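The complex is shown incomplete by one protein chain, all other protein chains being positioned as in the whole.
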Amino acid sequence: MALSRLISFANKQMLGKLAVFTAIMFAFGFALVPIYKKICEVAKVNDFMRPEQVKNTQVDLSRKVRVEFDSNIRNLPWTFKPEKTSIEVHPGELTTVVYEVHNTTGRAMTGQAVPSYGPTEAADHFRKLECFCFTAQTFKASETRQMPVVFLIDPKLPRDVSTITLSYTFFEMPGAGTPSTQAPAGKLETNMVGTPRQAS
Amino acid sequence: MKSVNSASNSWRSGASALSTRVLRAATASLALLPLYASADWKLNLQTPASAVAAEVYDVHTLITVICAIIFVGVFGVMFYSLYAHRKSKGHKAAQFHESATVEAVWTIIPFFILLGMAFPATKALLHARDTSASDITVKVTGYQWKWGYDYINDGFGFVSNLSTPLAQIKNAETKGENYLLEVDNPLVVPVGKKVRLLLTANDVIHAWWVPALGVKQDAVPGFIRDTWFRADRPGVYRGNCAELCGKEHGYMPIVVEVKTQADYDKWVATQKDKAGVGKVAAAVVDTKTYSRDELVAHGKTIYEGAGGCQGCHQANGKGTGAFPALDGSKLVNGPKDAQINILLNGKPGTAMAAFKHLSDKDLAGVMAFTRSTWSNKAAEFAQPVDFAKARNGGVLPASAGAATATAAPAQAPATAPASSALAEKIFFATGKKDLPAEAKASIDAALAFLKGKADSKVEITGYTDKTGDVAANLELAKERAKAVRDALVSAGVARERINMKPPAEVTGGKDNREARRVEINAGA
Partner (left out) sequence: MASIPHDAVHGGHGHDDQHDHHPTGIKRWLTTTNHKDIGSMYLWFSFTMFIVGGIMALIIRAELFQPGLQVVNPEFFNQMTSLHGLIMVFGAIMPAFVGFANWMLPLQLGAPDMAFARMNNWSFWLLPPAAILLVTSMFVPGGSVAAGWTMYPPLTVQQGIGMDLTIFAVHILGASSIMGSINIITTILNMRAPGMTLMKMPMFAWTWLITAFLLIATMPVLAGAVTMILTDRHFGTTFFNAAGGGDPVMYQHIFWFFGHPEVYIIALPAFGVVSQILPAFSRKPLFGYHSMVYATASIAILSFIVWAHHMYTTGMPLAGQMYFMFATMLIAVPTGVKVFNWLATMWRGSITLETPMLFCLGFLFLFTMGGFTGLVLSLTPVDIQLHDTYYVVAHFHYVMVAGALFSAFAAVYYWGPKWTGWMYDEKLGKIHFWWSLIAFNVTFFPQHFLGLAGMPRRIPDYNLQFADWNAVSSIGAFAFGTAQIFFLYIVIRMIAGKSGVRAPAKPWDGAEGLEWTVPSPAPYHTFETPPVVK
């Protein structure tokens, strides 16, 4: 029947269009990754891994901002500490602080520090000119190293922000070791269906 | 605004008390249900203990009431229609099916009602998000499955674990009032002060939530988030982890103890004391005279371990590249003051850093070790007290002698110091008893020690951290020690030369890594 052949052709065309649309949406799912990064970059959320160009270095002597330094270690047998836990700076003032890392193991290890800010809004005004977080850091066996961060705070920082926290987390570089993918044993014994008792 | 607030506050207590009473009466008849002493058929949000929580309470009440009124109105119409327009009552169906006016009206009116709702909600949100001008900052770290608190302005921190006994969870004991909402170390904060929280996580996403304080914030691994609260009145406030974080998600409660400023200050002082904050340089001077062997043994651990000397100067003392050899060095074999100076202050312009953060005993140990190892055989060595003097411009600090016995730095784990040249530690992964790869160095050191003296023995002690089931931990500690013993035995050491010693005390470091260890010490 001519009509049914016509419909079937139209159907195939529709199938093609819809399949293409589906494929585009699948690609879009992955495209969300760079889109998300771009949004974060524009909104200055979670994108702090590059040195920044500083244009305005006028120091605002009229106020001081407390900058707190924080450090975290994840799955790395290192110690990682800021030399000072907090300092006070004037916005626009170029400041250097030092973090110290010690590799407590007898083997060389590589880590990557990831910075983060609290409050998130402050990230927009925190400019790092030099930071150990721009690249991965390799530490020899038992090596201790002091690593500087050079930064300034944009004088355009909103007046109501009086404290900024700069926090780093050092991760073992994936591939440079075997990251733990097993859930740690817990404090709660869960042998109701015969799992062994947990200890630490 | 103020009057609106207070009005809604009084309304809140009045209305909720009334509705609670009515509902209690209605539900009390359900007597067949399991009743518990503290159960009270709670119906509403917890009593707010902070301004933000109170605002949330009010917004929630307001919106719920508006919704309830609309609901009753709309469904009043429906039920009327069901009653009046029934076929069984002989109602004939009208046939209208469109009315642009009516449809426009019920599109636009809800829009304005929503605007009215958005206003108080936005106000509350702006207040809740303002983290500026805080009084104290506490860093909160989520672990599987406990919380870590660091008072970053005061330099101490601790871990907060569930303290409900397993027997209660397993129904072997009567459950307490705060079942699953109690911890060993609560977060302590002063009343009326703005407490800023910095949150992060160690493994997976957790969420820190205390309902009465109106705070909930996810803790995301690798990132820091901030939030805040200001508690209105002293008391204990309880909450849970609110983001599924694995099997013990339901077992990592949060307890916040709000104290008066005076009590809080006292508490901070005690905590600082415990953590040894501010003690390192001045408080205790180690005036004890150590034997050369003691210092060498201690120094070896520092040289290879926490001091980090070996990283540059190498295990064989030959140095590498720009780092000078210590073996045969003039400085190391020369007068002691020069070496004391360079250890404490570093050598400007070179990679040699200042090591004054190490304790006097650590430094004296390193010095004795470098002077007695490889080809070095300097007669002179320094006592810890020499370093104390050097730090203080050449004179003994006034506080010296106050605590001669406690020579170890405050943060070192409370374990027996090595009595001779062997003090190895092997660290284990949580719950694991197999030897880690790094253990080989320690095993080799023990073998070398045993080889060195034919009549020598070693002592092996296994430890766990203090979290978990006590009996299971003891078993695990033993297994860990056995793993080390087996490694030695398989390397040819006679069993008689190995003493297995049970642990004296189980401790838990902050990340607990140092706690989960086996120590190999020289044995008697």
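In order of appearance the chains are A and B, and numbering begins at 1 in each one.
By our rule, a contact is a pair of C-beta atoms (placed from the backbone, for glycine too) under 8 Å apart; a residue touches a chain by one contact, two chains touch by 3 or more.
Worth saying up front: this structure is predicted, and the values here are computed from it rather than measured.
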Residues of subunit B touching the missing chain are 27, 30, 33-46, 52-53, 55-56, 59-60, 63-64, 67, 70-71, 74-75, 77-78, 81-82, 85-88, 91-99, 102-103, 106-107, 110-111, 114, 117-118, 121-122, 124-126, 128-129, 168-171, 175, 177-181, 203-205, 207, 209, 211, 214, 216-218, 220-223, 225-226, 238-251
Where subunit A meets the left-out chain, the residues are 7, 10-11, 14-15, 18-19, 21-23, 25-26, 28-30, 32-33, 36, 40, 43, 45-46, 49, 74, 112, 114, 120-121, 169, 171-175, 179, 181-183, 188, 190-193, 195
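Please note the rule applied: only the chains that are shown with their structure count from here on.
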Taking each chain's mean CA coordinate, subunit A and subunit B are separated, in whole Å, by 21
Subunit B residues touching subunit A in their complex are 130-134, 137, 139, 141, 144-146, 152-153, 155, 161-162, 166, 169, 196, 198, 200, 202-203, 221-226, 246-248, 251, 304-306, 308-312, 353, 427, 429-431, 437-438, 441, 464-465, 467-469, 472-473, 475-476, 511-513, 516
Subunit A residues touching subunit B in their complex are 46, 68, 70, 72-74, 77, 85-86, 102-107, 114, 116-120, 140-144, 146, 160-163, 165, 167, 169, 171, 180, 183-190, 197-200
